[in-house]
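Comments concern the structure below.
Only a single protein chain was left out; the remaining protein chains are all shown in position.
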Amino acid sequence: MNKIDPKLLKAIDYEYPGKRIEIVIETDEFTCLCPWSGLPDFARLRISYIPAKVCVELKSLKFYLYSYRNVGIVHESVVNRILSDLVKNIKPKEMNIDATFNIRGGLKTTVRAEYKKR
Amino acid sequence: MNKIDPKLLKAIDYEYPGKRIEIVIETDEFTCLCPWSGLPDFARLRISYIPAKVCVELKSLKFYLYSYRNVGIVHESVVNRILSDLVKNIKPKEMNIDATFNIRGGLKTTVRAEYKKR
Amino acid sequence: MNKIDPKLLKAIDYEYPGKRIEIVIETDEFTCLCPWSGLPDFARLRISYIPAKVCVELKSLKFYLYSYRNVGIVHESVVNRILSDLVKNIKPKEMNIDATFNIRGGLKTTVRAEYKKR
Amino acid sequence: MNKIDPKLLKAIDYEYPGKRIEIVIETDEFTCLCPWSGLPDFARLRISYIPAKVCVELKSLKFYLYSYRNVGIVHESVVNRILSDLVKNIKPKEMNIDATFNIRGGLKTTVRAEYKKR
Amino acid sequence: MNKIDPKLLKAIDYEYPGKRIEIVIETDEFTCLCPWSGLPDFARLRISYIPAKVCVELKSLKFYLYSYRNVGIVHESVVNRILSDLVKNIKPKEMNIDATFNIRGGLKTTVRAEYKKR
Amino acid sequence: MNKIDPKLLKAIDYEYPGKRIEIVIETDEFTCLCPWSGLPDFARLRISYIPAKVCVELKSLKFYLYSYRNVGIVHESVVNRILSDLVKNIKPKEMNIDATFNIRGGLKTTVRAEYKKR
Amino acid sequence: MNKIDPKLLKAIDYEYPGKRIEIVIETDEFTCLCPWSGLPDFARLRISYIPAKVCVELKSLKFYLYSYRNVGIVHESVVNRILSDLVKNIKPKEMNIDATFNIRGGLKTTVRAEYKKR
Amino acid sequence: MNKIDPKLLKAIDYEYPGKRIEIVIETDEFTCLCPWSGLPDFARLRISYIPAKVCVELKSLKFYLYSYRNVGIVHESVVNRILSDLVKNIKPKEMNIDATFNIRGGLKTTVRAEYKKR
Amino acid sequence: MNKIDPKLLKAIDYEYPGKRIEIVIETDEFTCLCPWSGLPDFARLRISYIPAKVCVELKSLKFYLYSYRNVGIVHESVVNRILSDLVKNIKPKEMNIDATFNIRGGLKTTVRAEYKKR
Partner (left out) sequence: MNKIDPKLLKAIDYEYPGKRIEIVIETDEFTCLCPWSGLPDFARLRISYIPAKVCVELKSLKFYLYSYRNVGIVHESVVNRILSDLVKNIKPKEMNIDATFNIRGGLKTTVRAEYKKR
């Protein structure tokens, strides 16, 4: 319950593999811990991707995101780690992640990362 | 009453066939069933297209969309199926469909597909 | 009182003819009739253009738009007809019209047309 | 699947029976059929109540509301029927229901009903 | 087509006559003419009432409101007339009407009237 | 052109004198001058009243409000003066005025006054 | 780390004990677990109170609210428990708590409780 | 520059002393320091009052509020102190102050105080 | 007081002349007169520019804009004139002006002009 668990991620076949679609998944419920203070961080998360052969199964994504709940991790790593775990598991053509973390010390921080298959 | 019925779709002549226009149709009232749980899904749907010779008749589109009401179908297929049925029936120059499904398990999902006549 | 009357449109000289400007006119008050049911339709209308030598006089535009009040006409024709009447009368360099019609049967429809002088 | 089913409603004990609380449940996902046209109606529903000894179990409420999906019923009866089924099942001190139905023919309709234990 | 026609109003039985409910009907599509200039006026209209034995049938209300389309009438009379026609036809326990007319000369005007059965 | 001119105000008969209505008039276009600096002030104005025998004619109200344009006057006096001029001219049963002046030095100021016939 | 810890709550003297004030504290960051599924719940929380002799120290409140993070607890108990812990610790004249939990199964739930010193 | 300076407050005569008005002054620009950390706090401030014989001069209020800029003071004291300084200086019939402080540690705090002349 | 006065405009040195910045100035307080009716017009104005060697001094811009207060001028000329006066006085690399005039006769009009140094 205290580590990020990419094995929770499940893929389902994309039934129209030749057809290009974009899938956008948004949640207000991402939470992890600050690695220095141990205090909770909260973020709005947005994942968008162009599937190749498979899509991420939504329930499994939910459980994967919940696995960050008691993990200490910095903002930049949250975004890079989710991107890298999802790319490995569903091998999309393109993927973008952005996370907007709640105000701390008067500052609101958004981190964006992207992947493009070569 | 339990299957998607593309025969409900009717076309009407576009009276200015040489003139390029864009038509955007939006509805908050799309609903179908989850193929696994049998529970209802709800979506905001947006259809935009450049007509060639015909437009979709609005009332017929309404009835066609209603035919999903008691059908179990995943998000990606909703969008691909509507796109394919409309392209077959009204042969537009271009068409985009996007559907934003209501929050399930804290996640809101949007699926977008597009067609361009070659 | 029951026909579209383009003779109501008046032009006024554009006093800075060499200077490129864009003019955007918006109204919430466009109304006409459905040609099939005879029932009123309502739309938000947006007209934008780059004038060449003349601008449309605003009061005259208001009267011209009022002339649709008791006329039965489909959405696509509303936009194409206004565009064609305005282009004929003020000969702009470019013009765009879009009209967003109020919800009917759960569907909201927007139609967009554009003109570019060759 | 074609009748309103109050037996789906389950109660759970309210664990602080002496303490007055107000519970408000809102959903954008209520749908039923128009009894005359057979076409779908959609509504935002808001249920608020002061529990006495039991609360409505949320999952069971969801299933109860889903049982209206293929039932033809007028707006006023939707609200009165939900109120009466809930009052019978959870015997609250007070309860209010209001439902705002989507625009039909340019008209948006809200119906409100309330119950107060004597 | 040029006079207010209260005969268009139809009542339907309220099926729970002992139960007090409130019904609110809102529309963005009210339009009439200014009695002095003959130019169109537009208003957002809100009708709320407590039915006694009957409710107003929604389609008939729509047609009744359309009968103002080509009638010259001042703002205060619009509200008083609708109130009086509806009270006569559906004999509610209470009724409130308010209409917010679109900006004219920089001024936006709202008129409210109410009826309470003695 | 440099003085407040209550003679511009005209009354029109209220045609339903026995019926209590409320009339609310709002404008974003009130402007006068600061009596100390001579610089323009701008306000959103809201006038609401219960007419007795007459209503204020809207066009005349517009001209009356324009007469403040080049007059130096403090916020509190704007509201008291408009209230007093209107009460004198249309003798309402009740009247409320509020004006929200644009930000000056980081402060936004609203002034409200009311009149009730004894 | 898995139990609600009211000992985290600290009080600070209210320096104007004779003067009645209202204090409202709002947060978007409340989270606990569903006692049945073990899945996270999220809520917007609003605490308002009239202090008597002490106020709750804000940092200590933050830590107290964090102690719910890995605790399984139903919505009604969240609100009743926070109310009871705060009343015990800061003995206010009045206190209200309301919590709006994120959508689950299409339903958004708000729970409100209040305390008044007799 | 490091102390609250009520001598900055100036009153101006209220020219309609018999007439009851309400004056509301709002600003987004209140800032002071946290007495413990020395870090800046920011608040939206709202002052409303019923003047008796004098009003607060707006420019002087701006300077008075600026005098908090480098002063360490807790939220509750900000509101009580401003109320007390203003009541002493302009002797209103009634006055309300509320301040909503920016989010710190995920918590947004509002403090309200009021004065009524006996 | 009745003529546009470009001599009011003052420039201040831009202290980082090699560094490209964009400056955007917005106001809700532009007002002039309609040249035909003499009635006031109101607009939201937006000026954006890339300074070369000097910036416009803000206070002087405010006074310059106030000089339109009692001048009769059409919408298109307002935008062209402000652009031309500012370009002459501060010689920017690029400048855009847009003005959105308040609704008249149900129509809201925006005019945009731009300048690019060759």
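Note that the chains are named A, B, C, D, E, F, G, H and I in the order they appear, and that numbering of residues resets to 1 at the start of each chain.
Here is the rule we go by: a residue touches a chain if its C-beta (ideal position, glycine included) is under 8 Å from a C-beta of that chain, and two chains touch if they have at least 3 such contacts.
Nothing here was measured: the structure is a model prediction, and the numbers come from that model.
Please pick, from I:Cys55, I:Val79 or I:Val111, the residue that touches the omitted chain in the full complex.
Considering all chains, including the one not shown, the answer is I:Cys55.
For chain H, which residues lie in contact with the unshown chain of the complex?
28-29, 31, 39-40, 42, 66, 69-70, 102
In the complete complex, which positions of chain I touch the hidden chain?
14-16, 19-29, 51, 55, 58-59, 61-62
Considering the whole complex rather than only what is displayed, give the residues of chain A touching the chain that is not shown.
Looking at chain A, the ones touching the missing chain are residues 74-77, 79-80, 104-114.
By definition in this document, only the chains that are shown with their structure count from here on.
How many steps does it take, at the fewest, to get from chain C to chain I if each step moves to a chain that touches the one before?
Contact-graph shortest path, chain C to chain I, evaluates to 1.
Please determine the option from B-D, E-I or E-F whose contacts repeat those of C-I, over half of the contact pairs being identical by residue number.
E-F
B-D versus E-I: which has more C-beta pairs touching?
Counting C-beta pairs in contact, B-D comes out ahead.
Using mean C-alpha positions as chain centres, tell me how far chain D is from chain G in Å, no decimals.
Roughly 28 Å, centre to centre.
Return the distance between the CA-based centres of chain B and chain I, expressed in whole Å.
46
Hunt down the residues of chain E that sit against at least two other chains at once, touch-wise.
28-29, 42, 102, 106
On the basis of the stated criterion, which chains touch which? Give every pair.
A-B, A-G, A-H, B-C, B-D, B-G, C-D, C-E, C-I, D-E, D-G, E-F, E-I, F-H, F-I, G-H
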